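For reference, the structure is listed below as structure tokens.
A single protein chain has been omitted from the complex, and every remaining protein chain is retained in its original position.
== subunit A ==
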Amino acid sequence: MSSRREILDLLRENARYTTEDIARLTDYSESEVAEAIEEFEEAGVIRGYGAVVDWNAVETDEERVRATVELNVTLDRETSYDDISDRIAKFPEVTSLRLVSGDYDFDLEVEGDSMREVSHFISDKIAPIPEITQTVTHYIMESYKEQGMEFDDHDDDDRLSVSP
């Protein structure tokens, strides 16, 4: 028997699946799928739907630059990680922000139209935040996999067309 989690898995796999598709793929009826999705959206389980884009494959002269930034912060009695994240997450340049374990505190992903724009954003908007003690910026040079999707083109199926 399918679980409602399976509906989430399928939407994660391909957000363009229709409720009809998902009903055919699970034990749920179409109306049950629609109802579950609505509930997930209302409860904030599903936060949105987006496309996984391979920017290198986009034929345009416009540059698209992404960077991951390691942030170290120092907390005081009045400031929590949530306070800092609230401030950073509001910038439209920030595409993801995560608190992580290890050598640094926040893992930040930033997008911009040029390296200059991204650099300025880090130096002008992020670095001056008082609790931030260090930033280390890594520009993304090539993406091979995003959100579970590989960007290679090795999808040739060399199995026989018909076999026993």
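Simple rule for what comes next: contacts are C-beta pairs under 8 Å (C-beta built on N, C-alpha and C of every residue); 3 or more make two chains touch, one makes a residue touch a chain; residues count from 1.
As a working rule, contacts and distances are computed from a predicted model.
Chemist: Write down which listed name, "Lipoyl domain-containing protein", "Formylmethanofuran dehydrogenase subunit B", "Aminotransferase" or "2-oxoglutarate synthase subunit KorA", is the UniProt protein name of the chain that is not shown.
Modeler: From the listed options "Lipoyl domain-containing protein", "Formylmethanofuran dehydrogenase subunit B", "Aminotransferase" or "2-oxoglutarate synthase subunit KorA", the omitted chain resolves to "Aminotransferase".
Chemist: Among A:Asn56, A:Ser101 or A:Ser161, choose the residue that contacts the chain missing from this document, as touch is defined above.
Modeler: Reading the full complex, the residue touching the unseen chain is A:Ser161.
Chemist: Using the document's contact rule, name the residues of subunit A that touch the chain not shown here.
Modeler: Interface residues of subunit A facing the absent chain: 6, 10, 14, 21, 23-27, 157, 159-164.
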